[in-house]
Structure formats: C-alpha cells, structure tokens
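Selected chains from the complex are presented in situ; the others are not included.
Labels run A, B, C and D following the written order; every chain starts at residue 1.
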Amino acid sequence: MKKRIITLGEVMLRLSTPGHHRFVNANSFEAVYGGAEANVAISLANWDCSVAHITALPNHEIGDAVKRYLSSSGVDTSYLQFSPGRMGLYFVENGAMQRSSKIIYDRFDSVFANFDFSKLDWEQIFQGSDWFHWTGITPAISASAAKVCKEAVLAAEKLGVKISADINYRRNLWQYGKQPMDIMPELIRPSHLIIAGLTDFENCMGIQTDNYEEACQAAKEFCPNLAYVSTTSRKSISASENKLKGKLWNTETFLKSKSYRMSHIVDRIGGGDAFMAGLIYGLLHFKDQEAIDFAVAASVLKHSIPGDANLVSIEEVNHLIKGENVGKLLR
Amino acid sequence: MKKRIITLGEVMLRLSTPGHHRFVNANSFEAVYGGAEANVAISLANWDCSVAHITALPNHEIGDAVKRYLSSSGVDTSYLQFSPGRMGLYFVENGAMQRSSKIIYDRFDSVFANFDFSKLDWEQIFQGSDWFHWTGITPAISASAAKVCKEAVLAAEKLGVKISADINYRRNLWQYGKQPMDIMPELIRPSHLIIAGLTDFENCMGIQTDNYEEACQAAKEFCPNLAYVSTTSRKSISASENKLKGKLWNTETFLKSKSYRMSHIVDRIGGGDAFMAGLIYGLLHFKDQEAIDFAVAASVLKHSIPGDANLVSIEEVNHLIKGENVGKLLR
Amino acid sequence: MKKRIITLGEVMLRLSTPGHHRFVNANSFEAVYGGAEANVAISLANWDCSVAHITALPNHEIGDAVKRYLSSSGVDTSYLQFSPGRMGLYFVENGAMQRSSKIIYDRFDSVFANFDFSKLDWEQIFQGSDWFHWTGITPAISASAAKVCKEAVLAAEKLGVKISADINYRRNLWQYGKQPMDIMPELIRPSHLIIAGLTDFENCMGIQTDNYEEACQAAKEFCPNLAYVSTTSRKSISASENKLKGKLWNTETFLKSKSYRMSHIVDRIGGGDAFMAGLIYGLLHFKDQEAIDFAVAASVLKHSIPGDANLVSIEEVNHLIKGENVGKLLR
Amino acid sequence: MKKRIITLGEVMLRLSTPGHHRFVNANSFEAVYGGAEANVAISLANWDCSVAHITALPNHEIGDAVKRYLSSSGVDTSYLQFSPGRMGLYFVENGAMQRSSKIIYDRFDSVFANFDFSKLDWEQIFQGSDWFHWTGITPAISASAAKVCKEAVLAAEKLGVKISADINYRRNLWQYGKQPMDIMPELIRPSHLIIAGLTDFENCMGIQTDNYEEACQAAKEFCPNLAYVSTTSRKSISASENKLKGKLWNTETFLKSKSYRMSHIVDRIGGGDAFMAGLIYGLLHFKDQEAIDFAVAASVLKHSIPGDANLVSIEEVNHLIKGENVGKLLR
C-alpha cells in the first residue's frame, strides 16, 4: 500500500543564469519550477509515494506549465487552484569557487500569497493520508497563507495525520505585519517531526538556548505529538565544495549520519528539501537510523543534479549509503 | 551640434521563449531589457543623438544590468534612480505562421510604479534639451508615475522643449483607480507630436470619430502646440508576415510612406518604438516627407532584429528608403 | 462530463538535428517523444478529455521519461507496460526551401513490437470509454502488435465504443511476413471513422478506384458501423510552405474545410495526428462541418510548434477558424 | 573511373553571428571553414569525385582543424602546406527580411597570402587529373598567390588538364600594388570554362560591353581553349527570398536553366561555389543542358544548408531538377 502524503506551499518560477555567468551579463535564464514543499512532493512521488501538492497558480500559460511539471513527476494536481495574478519568481546566480551563490526573490503579491483557500475541504483532502508537510515559508508570506496553513495543520491533527514542519525561518519574509512568534507556535504545536536549527527554535518557538538537545526537549514539552527533531549541518569550503551531515533526535537519543564531502557541486538549491523528503520517506518506511542515513544521502545526491528537484531513485540513495557504485560508470 | 532628447518610462526585463517554443514547454528564456520609451532612447542614441533616459530600477544586480544595457548604447544614465523593490517583467512567446505571439505582463508594483520622483529637478534635466518623449503607458501604471509624467510635461512645455506623446492606450493597465480621461488630456495638451490611432483618440482625449483627419483636427484644437499627428497601419497576414505603412499629418496635409511587405519577421516587439524614434529623428533632422519615410523604414528593419532595440544605422535606413542593398550580401 | 478516449500505439524517441543542419554534420539532436497515436492522446488530453494511452516501454530511464512526458500532458499512464528491451527511435532532418525533410526510422525489435499484451483486460479498459483510436502502423510492426490491435478493436466493438482507424499505410513497415491485406480488413471492419487516402484503401482494404467517393461507399459496404471517412490534402510548395485542406464524408455528403496556406512552417511532423485528434474531438463535441473545420485548423496550428505534440488550446483553434487574432501580438 | 579535380585557394575561418543577431551584440560566433575553391572541392568530393585541394595553413591547431574539415568530406589533403602565421578570417552577419547580410573580411597577411609555393611540383600534382579550378580571388590576394596561380594554370595547360576560372572580381582585394588587368588576362587565357558577369569581363579581361553574348565572343577570341562561359543571375527580393537562374554559353548557343524562387533562405554564402561545382560536375558527366540545370539546382539546394559547403547528394539535385520530392517529408 503506497503511503499518501499531502504538501502545501508556493511554487515559483526559478530563473538561473547559465553556467557561471553573473546576473549583470546574463543573456538567458534557465527555467525550472521550485518551492520547498513542492520539491519534497516531487521527491516522494519519484519514490512511488502517492503525493498531492496544494498551491495556487496564475491562470495563464506559466501556471499551466507548473501543473505539467508536477504531473510529469506523478504528483496529484487535482487540488491545484488557478486564479488571475502573478507567479512568484526567484533569480539564481550560481557561485563558483569562493564566490557565493545568490538568490533574488520576487515573490511578493503572488497568486499564492493572495489566494483565498477557504473553499478547500481539508477533511476530504486528508482522507486516507499518512502525512502532511508544510514549511515556515508559507505563514511568512501573507495573512491568508498563514490562515490556510493553520487550517491544514488543525485538520491534519484532528484526523491523526502525521505532520512535519520545516521551520525554515527567513527574516526577509514576514512583511505583512505579523511576527513569527505571533503565528508560528500554534502551527508548530501539533507536529510529529520538526526540522529546525537553533535560530529557528529561537525565532519561531521562543526557545533560547545554545544547546541543541535542550532545544529539542523544550520543543517536546510544547508539542505533545512530537516524535522527532532533525537538522543538517553544512560547512561551505567553497561554492563548489561543502561538507554535509545530519542528525535526528527521536526524543530519546541523537542519531547521526555519516559526514559527506561534496566536491564538484552542480546545484545546491533543493538540498534541504531533498533531506526533508528523505526523512519523511525514511520515517514512513525504515528504522530511525536508516531514516537519517537515507535523508542525508538523498540530499548529497541532490547536489549533483541541476534544478530544484531531486531526481534520484531509492536504489541510488541506498547505493550511496552502502558506498557502492560511488562515482562509477555503470553499463 | 547633437540633438538632446529626454525620455521617461519603465524598463522591464523581457523573457522570451527560445525559437518557436511555447510557454508550457520552455526550459529557458532569452533575456533582454525593454520598455517603449527606453527603446526610443536607444534608437536615438545609436543614431548619435545625446539621449538621457529617466527611470527607476531595483537596487540589485538586475537593476544594475539595465544600467549597463542602456550605457552600452550610449544612453546617458546619470538620472537613473535605484531603490529596493521589484523589476517589472514581461514574458514573450513568439508566434509563427497563423499562431499569435503572446505577452504575459508581470509589471505591477515595480520600483518604477512606486517610486517617488519628486526630487528630480526637471528644469535642470531639460536644460539644453530639444525634445521630450513619453508614452501613455507611464500614467497608466500608477498615481506616482502619472504624477512624474505630468511634472515632466509641464516643465518641458515651460522650457520650450518639444514634446512627443505616444498615446498607446492599453485597457489592461489603468488599475490604480483613475480612468484615462481623468489623467491623459492634460498630459497630452502641450504635445508637439502625437502618435495615436482612433482608439487612442477616443479613450485618452475623448475624440469620437471614425475619420482620422477629423480626429487630428480635434486634437489640434485641444493642443495649442500640436504640429504633427502620426500613426502606423499594420496588417497581420501571419505572425511571420505583416504589411506596414505610416502616415504623418502636419496640420496641413497627410504625408504617406510606402507600404512594406515584411515577410520572415524575426521579432516584431519594439517595431512601434522604432517608428517613434525614426519619426523624432526625422522631424529633428529632415523634411516632413523624409521624416515619415525614415520612421517607417526604421520600423521595418526593426522586425529583422531580435530584442526590443532597433540596432540599425541611419545609413541602413536610408538604403532601404532608396531600395538599395535590400537583402543583399554586402562584402 | 469529460469524454473518455483510449489510444494504443508505440511511442518513440525522436531525435532531430538542430535548426536546418543535415544528419552528416549534426553534433547534437533535440529529443522529444512521439508516436501517431500518443500524439492524438496528448492533443485530446490538452483539450481536457480523459485519455489513456496504452503502450509498452523499456524498463529503463528512457522508458520512464516517456511516462513523465505523457503524464505532463495529463494522459493517464496507468496502463503503460514496462519490460526489458529497446526503445523505438527515429531521426529527423528538418528540410528547408526546396530541400526535403527526412526521417530515418530505427524502430524494429522494440519493446512495443515484442511485448505480449495478452494480460491486458480490454473490457476493463474500455469501461466508460467513448472512443478507441488506433492506426495502421501498429499491425504493421509485428505479429504481436497486430494481435493486440485486433483484441482491442474487437473488445471496443463489443462494448459499443466508437473506433477510429487512421489507415496510414507504409510499405516500409510490414516486414514480419504478413501483408496488409492479410491483417487490416478485419481490423478496419468495426470502424466508426476511417482516415484514408486512395492508396490506403487500395493496400489495406483492397478497394481499387481513383474516385474517392466510390472508395468511401465501398468502405461503408464493408464496415457496418462506418459513419465517417476523412482525409487531408497537402500541397508541398517547399519544405517551408505547404497548402492544407481536409474533407469529411458522413455517408451522405462531403464536407470540405477551408484551404490554408502555411508559410514559415516550423515542424510538420505530427500534423496528421493533430488533424486526427481535432476530428475525434470535433465529432465528439460539434456538428460535422464544425468538426472538419476544427480538425484542419488544429493541424495548421501544429505546423507552428516544434515537436510532435500539438500544444494549442481549443480557443486558439477556434480563433483561427474565425480568422481572429491570426498572427497578431496578444498582450 | 572517378574524375580527378585539383582546386587551389585560401581556406578561411568563417565566424557567423548566431541566428539573426547583429555583430554589435553577438556573444558567440558559429565557426565553419570556407573558401570559394575549397567549397567547390568539397561539393565534388561529396559527389564521389577524387579531389585534391591545395592551400597553405597556419601550423597551429586551427590549421589542423581545416585539414580535419577537408578530410571529413574526403578531399585529398596531401598537398596542404603548413607554416607559421595567421589564418584568414571572415565574420558574417546573416541578414533577414529587407536587412542585408554583411561580411567583414580579415584575411590580409595570412599564411596563404605569404606562402612560397615554389616547391610544389605541379606536373606531379596534375598527373592523371581531369580538371583544375581556380578563382580570381587568389591572384587578388598577394603577389605570391598570383604567382602560384600562374604556375598552376600554365602547368595544367601544358598537361592538357581542363581549366575553370571563376573570375569573381572584388575591388576591395587587389591591395598589393597590382591591378587586375596586370595579372588576370594571362591567367584566364588557357581556360576551358569561365564564370563571369559583365563586370568581371570588364575589369579582368578589359572587355567592355553591355551585351553578354558579345562579351563571350570576345573572351573566346582571347582564350583559345574556351569551350564554355557561364553565369548566374540573382534577384534579391529580401535577404530571405531570392530568385536564381543560370545560363551557359557553349560557343554556339545559350542554354538557360529554369528560374527558381528561393524563399526561407537559410544561408546563401557558398551558393555561387555550389553552382560552380555543379557546372564542373555536369560538364564532366552530362550534356550541356543537363550541366547548367544541375549547376543551378545544386546552387538552390545550397541555400537551405548552414555553412559554406553544399552537403547535398547527386540524387537530391536530380530530384529538384525533375520537381520530385520538393519540400516533402521523406520517410
């Protein structure tokens, strides 16, 4: 029986300068679509889960293109909403060597930010679902986005659907008059799994500590259903070379993944979402240690693939975990 | 002595699907910059006029790229304004055969629309200038854009700078609560040259007639400085083949250009701006008949060039007028 | 209520030389997927019909890519079959001017040609379906392909599903030891709609006549359910300029479409399939004359789009029929 | 028995702006190699003649690339000479519509212009050869190039090898202190076939007349071996549409080809060389009328192919002559 996962969040058009060109002399942009939650949806659909993504899109051809894009990975698009308005965008300049990568966001006032999702029947959507995934980006965008997020979380909790929250605090969002602490705690409270670092804990849950385990314990006290807290740690040697590892707290102990040296990085955007998807998949199908190992290895492989989506198979992730076929030529 | 021309208007990032690909399966977009008034500025600068363009741009790398783009054609960028906010965009799908070309605009709430230009010293700007050019797009965008347009027009009138107004009525703009008839008449009134069709006359000046000469006469009554009215007529046989001609009313008579068959069109966007620039250049340097001939021939050549800007020389326009070198291989 | 259509046939990887390059100096190939019947399926799915395509694909990444491709247009892929083996291919060299376009097929011994479809439950597949579409390419490929085609046709007939047959006789196929006349008549017999020219009638139904109406009458005598016969007529002035028109015989009279001059052709492959899809859509939703008009206009627009698939909307087809927006720039 | 043809002339690196981009905003150049005589050599080698091309090239990688390029078409490269120095270049901007195409030459002081060919053993080279082809470009380049041309022509005459001379007068060349009339007459004198228009006759043979037949007669008087004079006539409707026809004087009568309308031109450079090659091939294998028909049809097809070389088969040329398969899709 396939696992059923529901994801909610904005999908944007990502426009990247080709190769290592800078914004100021780009004559073209490579176009893909992406969004933290949709990236998770695509990973899970590629791994043969049943996944529906919920978002709102402009009712013009570029909105249609997002539908085609999600459909191509087998994501259920029956809950997509279309309405007049603009598409959120972001521009990407790929760094190289010591030079940073840059994102210029242009996502305010999008169809997603303005959409009234009140006609969605969340109980019907969650019928038969195993998991609901959201991120802290959604409630940061607009009051109406925060509202739909809250409705979804409460409905999921009511129906016993497990909830994962990728806190993902970004100061530059949150421009509609609310502060994270006004909104986030009640959204996070019903979570089964939280992805958070110390900054996220502090800004979105008011947990001030330099000790990650203390933060987890404090989160557990606040979140009655909390079963897992997880985070990754990335060291940027250069834009082309990073180190990555992850850890998972299962309320009892910390499970740690191997640390991977990632050299010759192709595209690091979506690396966190690949981890998230790997962790959801792992917790739905594997033991805890296997889950964190799977999540980190999935994230590592994402860095070798252009675009937001992590087009790797379960078999490829498992090979990396076992150290098999690494970088070989498979005939 | 070089002629000095001032232009005012938004510059947008234009994102075009490659070749004849449709929006729904575009994997990249070709990027150029464009805007009706900036396109005019670039033509005139290429023809060795002294041209300054006035606009407001985001204070990030893509705003910088616009500055570089205008500078590369020799447009004076010293009045460019930079501020936080977004860049106006438009997406283009090039038609072919009977299939139409399409533009999806995404220009609302841009830096230009929101910018407070009140610190500009228009009298200083117009010092030594011969001509000021604006279009009906600017007052349609926002109250502040309409305001700066009004200030510019009044200052130009006061200093005896000739004014050209490309009425360019677009119903889809005008979303900030004002109607064209609330704003446009007083902006148009001081014009020396108006580019308008019957629809423009009706919607922006309240002149209701099916007779173009009557419309011109009515405009002349309303505009004390009016010396010229002009328009082009385009027949679309297909996206790849159009016919184009122009006419110029000099308050006494109608001067007509030759009609050109344009087959194998490369890019028709900016064709009207190329005409506009040709007419300004012509009226500043030539006799009336030569001016309209120059304007139409410049516009025809624009259709052979990718991008918004009309990168043709005065010599090339003159060759086309005389029927010399047409489509030849020049060694 | 959406119409439900089932299509059956091989999908191939199409590899086209870029621009107008010849095979002998191609350094890359543009890759799309295509097949006569899948092209019909995609058109109908784009027009919001419920369409399932049935085929067999290699169980490797390129087979997966076909699934993604069909899914992206909303085609139901639940009946796709995967098995070890090779993908059928065809190489395309786009002509220009007087130079012909060329196809080199490399489709023998493909997974589709060798697949044993006997486990398919055709009655279940046709449950609730309105139409079944097949072409004469399938029975020409292999004995097993002819067998599945026969099973499908007979099941459709039994369940009262309307059947369209695009005869599409190609002498170069038919290499497995059977002649068209051994196989085709019984497959064609239950048809509701036949697309055929005189060569098709002669080779696949044994109807020898130079009079198209006579051929139609003879077909009607042989096919008890036959309601329509249709064909297109194409005149190639050059690879870049064709004329196209269509006609439809509804057992009583011949309905003729307008003749379109198609200049500046972008890609003519799939033009016939676009006609076929337009005719199926038209006969399911419109009156007879509207149906043939829709089919031809849809085919004309296909010629403006790169790739096999006809990515145009119903609205665009209708605009062309009415002569609206033809080749315009729509803002 | 294959015909053996020797050609002599400079090969240059051709750098073309992509698509319809202008020189001023080209970010890349497409690179092919070309030269009037080498283009002829390649055509003839593609048509299964035995062809050796003689030239001098820089002894660096770009010179090597020319050798690889000629070899790939089967041209015998054993007489290629390598030496330090520069490669001749030319930059091409493809016109479109009424806009002309442009060539910027950068060929002075090349290895070919400076090379001392005196060690070549022309008698050995012409052993077993049927034809020698040169053009008026070579003696225009430098004194040493004129010298090798003269040595070749005299050796060919001595050995009874037929000589074709494509006069191809270009005023911009001839910068080394000699005038065409100082050099050309003695080079032209031994010709079997001359390609020339009235301007060529006037400038390179001193034949001043507006009557083409008179010019031919005058040439015949001067050239004792002259058997044929030929020329093409091109009408440029636009850069994308030309008309082309050719005629051949066989000392008795004028044979004329059909006139072809060439619309949707891809690349007209090399069109004259394709005619030349077609005429040599035709005169070596066919009757006179067939030869001129073959030459013009070959030239027409060249216009559909990117690059200098005419990559078409004899079969394709013959199909065009007969009006078969014109612009069709061949499966």
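Note that in this section a contact is a pair of C-beta atoms (placed from the backbone, for glycine too) under 8 Å apart; a residue touches a chain by one contact, two chains touch by 3 or more.
Keep in mind that what you see is a predicted model, and the values were worked out from it rather than measured.
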item	value
Entire complex copy count, 4 subunits given	6
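Here is the rule we use: only the chains that are shown with their structure count from here on.
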item	value
Matching chain pair for B-C (criterion: over half of the contact pairs shared, by residue number), options A-B, A-C or B-D	B-D
Whole-Å gap between the CA centroids of chain C and chain D	46
Interchain centroid distance [CA atoms averaged], chain A/chain C, Å	41
Chain D, residues touching no fewer than two other chains	263-264
Touching pairs - complete list by chain label	A-B, A-C, B-C, B-D, C-D
Contact footprint of chain D on chain C as seen in their complex	19-22, 24-25, 95-103, 105, 170, 172, 236-242, 263-264, 268-269
Touching residues on chain B, where the partner in the complex is chain A	15, 18, 22-32, 60-62, 64-65, 68, 86-87, 89, 91, 93, 102, 104, 106, 108-109
Residues of chain C defined as touching chain A within the complex	68-69, 71-74
